[in-house]
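The structure's right below; bear with me while I get my questions together.
Every protein chain but one is kept in place in this view of the complex.
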Amino acid sequence: MSGNSMGLLFTVTSFGESHGPGIGCIVDGCPPGMALSEADIQAELDRRKPGTSRHVTQRREPDTVEILSGVYEGKTTGTPIALLIRNTDQRSKDYGNIADTFRPGHADYTYWHKYGIRDPRGGGRSSARETAVRVAAGAIAKKWLHEQYGIVIRGHMTQIGDIAIPFRSWDEVGNNPFFAADASKVDELEAYMDSIRKSLDSVGARLRVVADNVPVGWGEPVYDRLDADIAYAMMNINAVKGVEIGAGFGCVTQRGSEHGDELTPEGFASNHAGGILGGISTGQQIDVSIAIKPTSSIAQPRRSINKAGEAIMVETHGRHDPCVGIRATPIAEAMLALVLIDHALRHRAQCGDVHVDTPRIPGRIG
Amino acid sequence: MSGNSMGLLFTVTSFGESHGPGIGCIVDGCPPGMALSEADIQAELDRRKPGTSRHVTQRREPDTVEILSGVYEGKTTGTPIALLIRNTDQRSKDYGNIADTFRPGHADYTYWHKYGIRDPRGGGRSSARETAVRVAAGAIAKKWLHEQYGIVIRGHMTQIGDIAIPFRSWDEVGNNPFFAADASKVDELEAYMDSIRKSLDSVGARLRVVADNVPVGWGEPVYDRLDADIAYAMMNINAVKGVEIGAGFGCVTQRGSEHGDELTPEGFASNHAGGILGGISTGQQIDVSIAIKPTSSIAQPRRSINKAGEAIMVETHGRHDPCVGIRATPIAEAMLALVLIDHALRHRAQCGDVHVDTPRIPGRIG
Amino acid sequence: MSGNSMGLLFTVTSFGESHGPGIGCIVDGCPPGMALSEADIQAELDRRKPGTSRHVTQRREPDTVEILSGVYEGKTTGTPIALLIRNTDQRSKDYGNIADTFRPGHADYTYWHKYGIRDPRGGGRSSARETAVRVAAGAIAKKWLHEQYGIVIRGHMTQIGDIAIPFRSWDEVGNNPFFAADASKVDELEAYMDSIRKSLDSVGARLRVVADNVPVGWGEPVYDRLDADIAYAMMNINAVKGVEIGAGFGCVTQRGSEHGDELTPEGFASNHAGGILGGISTGQQIDVSIAIKPTSSIAQPRRSINKAGEAIMVETHGRHDPCVGIRATPIAEAMLALVLIDHALRHRAQCGDVHVDTPRIPGRIG
Partner (left out) sequence: MSGNSMGLLFTVTSFGESHGPGIGCIVDGCPPGMALSEADIQAELDRRKPGTSRHVTQRREPDTVEILSGVYEGKTTGTPIALLIRNTDQRSKDYGNIADTFRPGHADYTYWHKYGIRDPRGGGRSSARETAVRVAAGAIAKKWLHEQYGIVIRGHMTQIGDIAIPFRSWDEVGNNPFFAADASKVDELEAYMDSIRKSLDSVGARLRVVADNVPVGWGEPVYDRLDADIAYAMMNINAVKGVEIGAGFGCVTQRGSEHGDELTPEGFASNHAGGILGGISTGQQIDVSIAIKPTSSIAQPRRSINKAGEAIMVETHGRHDPCVGIRATPIAEAMLALVLIDHALRHRAQCGDVHVDTPRIPGRIG
């Protein structure tokens, strides 16, 4: 409970540093009897893997996952599933010169004051490398949610720096290095990212992640609301600075007559709520957006201090994503899956046998 | 753990329905030895109280709090502090006609499908009335944080509907019904709210809540990050649809050279991080913004369905805030206080004896 | 989480001091739709109530419970059920003289050093009065377990001081002040207790509590085993010093060929396991025994120290049970019920849809 576990009933406990022996997690609470193999998890890991295009870090990590427990003859047994990803491309020397300084925008200063000790190699525990673990755990959650309920969780980038990316089709997301749902924007994005990289700078991003086919009735009433747990999950992703559900900040200028989604026998007339009312799912699409800050590691000189408190200049060379937001899409999907499976299990516990005659209306009118 | 408790070490467990006998909570984990009286709590409750201006609900609730336990001879004993607020102005008859219908934008439909039973009187458990409990619990947290660390938590409205409200001075916030930090905007806001009310509509809002003097080092590294717990807390407030820390969604178009706050021996040069790096406080001001949707209860006819699934029209008459965001300021302050005290205690547990020679730099340069 | 809550999914959070305004709890996680009234709870409270015979404390507390929330039109709504029992017979003056001393066998010394402040009136939070709250919460759990699964939870005294009390029939337990299952022992017990009281002393006790009709498959594999949670629950009862499951300490001298319960198609051949194997229920009777120490408050002079650390003598006059074990029977039943309902809900969450063709064998042959 010291900030490395998430979930009440489907609990992921994570470990590992960027340049230690490995990273991994224990997934406790996965229901028994689901087919699961390392390949199922690897497929999701490969979507987040570094080195897949020139627009992301060139660190070469195969990110190969090993299942250490909890699966017998290809099926989950209901006991903890331990996952291990060995670190292979560690190059500690890249980081030696930063052990006594605090990089702007990084957790160096805060870790140092909190713990009094800091693993400076690649950011140690604060490295975004840890997010591979979430993608691995999320792959298990995603699979279960899909098999049990037909739930589909998908994400796409909606903005990179100054360039907005419209939604055209889910089919396009997997075919470009930007998780863009509009392939016609890819050339522009490539040129834009190249210019950012050449200017030794980085840029922020915005992405959207949605879940379809979530049943009505998941969530809690006061705390642990479904939207609150989603906001918690998203803000736990490195570099995220904002979270929106449905209309998000757009609701500030809406009128109640516009925002409140009307119900009809044929379905909801709109989805400004983003699929959640009173902390509980409506059966509409769960719709989440997040803002991701620009990469803090840039090769420009920046002011900082050292451990003695003296003024210094810092430049961070190395293999950094110029836009950390790009690889965040599979991470955000994973986090949404982890929240949903936890609430799926909570719902079975508390209200699993509830039945009402009222029909469940469809998500959206035709 | 069914969605009515918050906090690991400073735990608030809430109960109560809008029109039941009362609402209240148990605050477990308050350190012993702090002076505490009902008056300390009442002062905060009065800031949230309904009926204080024509721009909020006219329901008349004195919201008088009784301390049932945990205080002996005027001091906290370290044992649970139970708080009870009896409901007095219940008028159940106002709500009788909605028992069989689902109001758009409300939790009626989701509660019904989740629980199979619903207390329709004033929204029952989903009523914003429950937020009084958080304000009461937050008052205890605020007092302890201020006495132990000099922490000051304050909020102000930054936008109501189409009207942005600049920050001028904290001194002005308490002197107008809008929690506006710029008194010169009050006339415009009054006219605006009157027009909204006359049009039988409601409007969204945006507010900001900050904490000064938070020490560096509070928070957790991967999950339960300080910003994640804040996002969770804020999104648990009824009607909140978005949360930002520091630059928030503004970071999307920032460059890394702008966003990453430089450190100097005299202090941080900026605070785009909003006082949190790597999930842990930097010692700068914690800076949070939230979006609050327009009140769902409006007196216009709206499409909905009844329990049989048939199309109906619903108008919600009664005593509703035309902008629920207005009274949300003390609630957001309370939620921030609850998150901070929990992390204060966690920090004492895990790292309370850590000392480093590196000086803690001030929040902001000159 | 500061030691006043119990249960993961059916969570009881308790508050209150012996001589404060009242005691009570919040029960969070009770499934919706169960009929529940104050009378259902009162019936259990009356079994624990003081003043019912000359062998228990003569304090007169009606222990009248009020349901503050979570029940609508006579049914649980799935939201928190808050219970309040006002204190009425407080006589603070009885306890004034002990504020500066530490009574042997009591929590005075430990509370003082832990919290630095202590409510000395009637033991404050450490008073056995708090156990009324558990009986109230346990009544809700018992009702649900019986309605859903036909589970019956019952207890009886098996020894008071030197007098062993054989089991004859459940029908006799409710008809005597000792919760004895053999009415023929009552005269002997009455004379024995009178002699203890006359000698200004107190005596220990042993009791047994069982649950019938618990399905096979409840519990967890490594931690949170069903027997571990039962041991935890029982040892949380004031004055309990030992817990046994099934054969208990008798297993030390057993051989494996005797202890290991054989299975036959007609049922288990014995129940040395006490209904739990590998932390998970077998479908046999859950069988628990506990040891309760003699009342610490006795009217004999005893050596102690005061707050200054000086030697003093203490006599505790007042209205004390000469054998606190006697009234512990309904408390132990309640605690067992609270553990079982929590595991019932956990089971629904994780394995609720598991089905195997293997028949579930009955508890015991013939």
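In this document, chain identifiers A, B and C correspond to the written order of the chains, with residue numbering beginning at 1 in each.
One rule holds in what follows: a residue touches a chain if its C-beta (ideal position, glycine included) is under 8 Å from a C-beta of that chain, and two chains touch if they have at least 3 such contacts.
Since the model is a prediction, treat every value here as computed from it, not as a measurement.
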Residue of A:9, A:41, A:233 or A:273 in touch with the missing chain, whole complex considered: A:9
Residue touching the undisplayed chain, where the options are C:50, C:138 or C:161: C:161
Omitted-chain contact residue, chosen from A:52, A:79, A:213 or A:306: A:79
Residue of C:30, C:83 or C:298 in touch with the missing chain, whole complex considered: C:298
In chain B, positions touching the absent partner: 8-9, 29, 31-33, 78-79, 221, 345-346, 348-354
Touching residues (missing chain, whole complex) on chain C: 1-6, 8, 14, 102, 104-107, 109-116, 125-126, 130, 159, 161-162, 196, 201-206, 216-225, 227-236, 238, 241-265, 269, 272-274, 276-283, 291-298, 300, 302-305, 307-311, 346-347, 350-351, 354-361
In chain A, positions touching the absent partner: 1-5, 7-9, 11, 13-17, 20-26, 28-29, 32-33, 66-70, 72, 75-82, 84, 114-119, 124-125
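As a working rule, only the chains that are shown with their structure count from here on.
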Centroid comparison with chain C (C-alpha atoms), farthest chain: A
Centre-to-centre distance between chain C and chain B (centres being mean Cα positions), rounded to whole Å: 39
Approximate Å spacing (C-alpha centroids) for the pair chain A, chain B: 26
Length of the line joining the C-alpha centres of chain A and chain C, rounded to whole Å: 45
Interface hub residues of chain C, defined as touching at least two other chains: 8-9, 29, 32-33, 78-79
